[in-house]
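Only a single protein chain was left out; the remaining protein chains are all shown in position.
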Amino acid sequence: MSSPAAAPTSRTDHIQARYIEAYRWMLLARITEEKIATLYRGGKIVGGVFIGKGQEALSAATGMALRPGDVFAPLIRDQAGRFAFGESLLDVFRTYLGSRLGPMRGRDGNVHRGRPREGYLAMVSHLGAMVPAVAGVLLARRLRGESGTIGATCLGDGATSTGAFHEGLNLAAVEKLPLILVVANNQYAYSTPTSRQFVCADLVDRAAGYGVEGRSVDATDLAACLATLQEAADRARAGHGPQLIIASLLRLAGHGEHDDAGYVDPVLKKAARDCLTVAEQHIIGEQWATAADLKTWRMEVTRKIEDAIATTLREPPPDPGDEQWTAVSTPRLRDGFFEA
Amino acid sequence: MSSPAAAPTSRTDHIQARYIEAYRWMLLARITEEKIATLYRGGKIVGGVFIGKGQEALSAATGMALRPGDVFAPLIRDQAGRFAFGESLLDVFRTYLGSRLGPMRGRDGNVHRGRPREGYLAMVSHLGAMVPAVAGVLLARRLRGESGTIGATCLGDGATSTGAFHEGLNLAAVEKLPLILVVANNQYAYSTPTSRQFVCADLVDRAAGYGVEGRSVDATDLAACLATLQEAADRARAGHGPQLIIASLLRLAGHGEHDDAGYVDPVLKKAARDCLTVAEQHIIGEQWATAADLKTWRMEVTRKIEDAIATTLREPPPDPGDEQWTAVSTPRLRDGFFEA
Amino acid sequence: MITYLEAIREAQHKALADDPRVYLYGQDIGNFGGAFKATKGLAKDFPGRVLDAPLSEDAIIGSAIGAAIDGMRPIVEMQFADFSTCGLNQIINHAATLYWRTNIPCPIVVRLPSGGTAGAGPFHSQSMEALYAHYPGLIVMTPATVEDAYSMLLEAVAIDDPVIFCEHKYLYYHLKAPALPTEALPTGKARVARQGRDMTIVAYSAMVHEALACADELASEGWQIEVIDLRSVKPLDTDTVLASVARTGRLLVVGEAFPWGGVTAEVIARVAQEGFSLLDAPPVRINAKDTPVPYHPNLWGTHRPTARTIAAEARKLLHL
Partner (left out) sequence: MITYLEAIREAQHKALADDPRVYLYGQDIGNFGGAFKATKGLAKDFPGRVLDAPLSEDAIIGSAIGAAIDGMRPIVEMQFADFSTCGLNQIINHAATLYWRTNIPCPIVVRLPSGGTAGAGPFHSQSMEALYAHYPGLIVMTPATVEDAYSMLLEAVAIDDPVIFCEHKYLYYHLKAPALPTEALPTGKARVARQGRDMTIVAYSAMVHEALACADELASEGWQIEVIDLRSVKPLDTDTVLASVARTGRLLVVGEAFPWGGVTAEVIARVAQEGFSLLDAPPVRINAKDTPVPYHPNLWGTHRPTARTIAAEARKLLHL
């Protein structure tokens, strides 16, 4: 959920406040993920690390378009949106570092985390699978006669090729659910360029085929992201049904930290913009803050992150001995496998 | 495969000859399916019977747009297209009546038949599943450097909601395969009206989202079906990639013969045209044949069908005793289940 | 008299009436009442709570999971069990893992019209209990009686975990009971369907009736056969099976699914490991043959176990 901002005195003030807030989520995400990458290289994290470098503006704008009570199913490159939606630093590091005190208790890791009861769904790896799940939450609310809340989920260009994306978006369209589906077209699905993924002129052309509203946005432009996502959220909340957003950018990292992304087209690389740098230039250009302010913010954020890491590193890992080795919540229905 | 027609002397002659040929496939299909329905009601057929009443024009046009060497994966309402593509009456009845001499040897039944080696794929029930399969055949040919052949498969309005449809069409688009995907929007998927299936303005709007060519056609108008399918086949053969055809009609039968289709909207029912009647009126109106000719054709066709039924009814059913109870083609790899 | 199918409809009626969190979702289940009429009349009695779904098994299950997270109790109908393969990813990777991963349970019920009937062929006849039971986090019910069809479906809705409800199409119309039950064994407890002391036959779903018919046949030859109805295959009530084998010393396990792995293997593995000394003869299993389910009744009748083929094996085992 967006952190409370002082009531804006004018529309410009409001825009400025939102921009700054978004920037700070972006910054928090960027530095958090840099630290995670460092921890990974230092062998402190088992398993994969997938970061959202370059995608923070889109992600933060998505998280900020949501309100308390809304639903969010982020994907692998959504650290900024997770923060904006209310995730704590401790939840992040506890999951990556496998603390037993984290929401996933070492059972699941890295990006596979959430707090479903708080509307923050925990993704499964199978891409596309969260689309119908968010639709289902929204359907539940419609069935109970509750209105006013919306849901959002994110996907990459690659994930648009899944059957789950198609079935989920179509179901949401048929039910006219207030679902925002954010597609980050970051030009690659792992190593696969979009030319091997789809051949439509523009992914936004898919909207008409589902009978949903579609809009495109430059994901390196934070102001555009904020405006587009807010408008989509407003439309969804007002009962206009699913909103398909196609955002363009270049992934500025490897698929995961193990990947040097050597396959990325140098032409794309050269033309790429980093949304965080663009935002900083904008902030300074608009004189919303000085370079010194930015430095201070960075230091503040860094300290908070380091504190969270220090705390987490002192926490106990999961202990297989007192683990409840069952996937069934109903004790009397646990199948009696004799001890091996 | 289309039956050889005498070389037309002019374009009009050609159109007439094609129309008449198509009509005769339609007639053959209609009467065949009427007989099957009668056999079903008489308890001679175990399992379901699903007929293509009202869909014959579209289906015949699809089968006729294909040539020897092309690939066809028909669906449940494609008896006319199956005939046009070369299926024999004996194959039909042997499958429905479970003769051991049929292509499916009693192992599978009714619409689940084909001769895959002859480019005539045998559908599985799971809707959408044949789309990538036909794409795969076409991909195989591309890989071997063979060109000139195309493939077609058919789906209903309901099946457009499957993930398989989406993934399959998208894959075909990415590979720019000469695939014709014929969607018969017959207003219902079993009892489900299109309003619960999709909410796009027109299914043909999906074409742009896949980057493929799309066209709409009135499936009750045989001339339009022939022209549209032929054009699609020509475009596919000329290398323009997948062709999505959205054909409109009303299903003029129950979902299956067990279903009285009581749920069909009376307004739709009232407005519905039967493509076979329309074609007959057209033929007579154009003076391509007389009412007496049509009657003769119907009698000829009926006799052929009755012969095929009589032959099949004399054939032995499958004998479990000499059945090879294995699904594995490689004898040495059959798993050794002890006899039960 | 009430049929197995009517019991399923009545259970859904009661679940809808008793619990506002329940809704039904599936293809053609609304005004049409479902391909088998298992939801007949429910859309009318519970307006807005019995929804026709698009032809999208993956999204149907996925949306039910989301709704369950948000506090609902969806009952999903797959038109045939066989089509659940198209929604299997959501079932085994999402619904089944949710509680373990997040501590939030996932109370969905997936109804699978299962098993073979004459002429249904390879894609409308499958028994998928083994597939689902293999996966941690799922409850897999396989009711064999009208009473269980009713009470277990109600229990399935009440359970916080995802339940795969394998209802047998062959029993839909064939099986009748005088009335709906007022009390029931809890899921997880097997039932001694017939007492005997010479041999134990363990079965579930439609095969319980083949086993009972076999027991009748063998009774005329002087044998007393005990028949255990597992009721649910996960959890699997090993104790009741072991207690029976302790009495009879002989075990035959019958399932309608494909032979490799599955319920019959699981039961035998448990008895062999935990009750080895109780066995006076090798445990025997009977399954369908290792091919897709055939269309033609001649073949289908041979593909699946029947009272006759069970009796033939049972006689051999009794003489060991």
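Order as written gives the chain letters A, B and C; numbering starts at 1 within each chain.
By our rule, contacts are C-beta pairs under 8 Å (C-beta built on N, C-alpha and C of every residue); 3 or more make two chains touch, one makes a residue touch a chain.
This is a predicted model, so every value here is computed, not measured.
Asks: List the neighbours, among the chains on screen, of the chain that has been left out.
Replies: Visible chains that the missing one touches: A, B, C.
Asks: Going by the contact rule already stated, which one of A:R18, A:H112, A:R141 or A:R206 would touch the omitted chain in the full complex?
Replies: Here the residue in touch with the unshown chain is A:H112.
Asks: For a quick check of understanding: of B:L90, B:V111 or B:A129, which residue touches the chain that isn't displayed?
Replies: Within the whole complex, the residue contacting the unshown chain is B:A129.
Asks: For the chain left off this view, which of C:T39, C:Q79, C:T264 or C:N298 is in contact with it?
Replies: Counting the whole complex, the residue in contact with the absent chain is C:T264.
Asks: Just checking the interface: what residues of subunit A touch the absent partner chain?
Replies: 45-48, 98, 104, 106-110, 112, 124-127, 158-164, 189-192, 196-198, 263, 317-320, 323, 325-327, 335, 337, 340
Asks: Across the whole complex, list the residues on subunit C that are touched by the chain not included here.
Replies: Output for subunit C: 82, 85-86, 88-89, 92-93, 96-97, 100-101, 122-123, 130-131, 133-137, 234, 236, 257-258, 260-266, 268-269, 271-274, 276-277, 279, 281-285, 289-292.
Asks: Which positions on subunit B touch the chain that was left off?
Replies: Output for subunit B: 71, 103-105, 107-108, 112, 114-117, 121-122, 124-126, 129-141, 143-144, 163-164, 167-168, 170-171, 174, 326-330, 332-336, 338.
Just so it is clear, only the chains that are shown with their structure count from here on.
Asks: What's the chain with its C-alpha centre farthest out from subunit A?
Replies: B
Asks: Taking the mean of the C-alpha atoms as each chain's centre, how many Å separate subunit A from subunit C?
Replies: Those two chain centres are 40 Å apart.
Asks: Spell out, as numbers or ranges, the residues of subunit A touching 2 or more other chains.
Replies: Only 163-164, 167, 170-171, 174 qualify.
Asks: Hey, what residues on subunit C touch two or more of the other chains?
Replies: Touching at least two other chains: 53-54, 56, 58.
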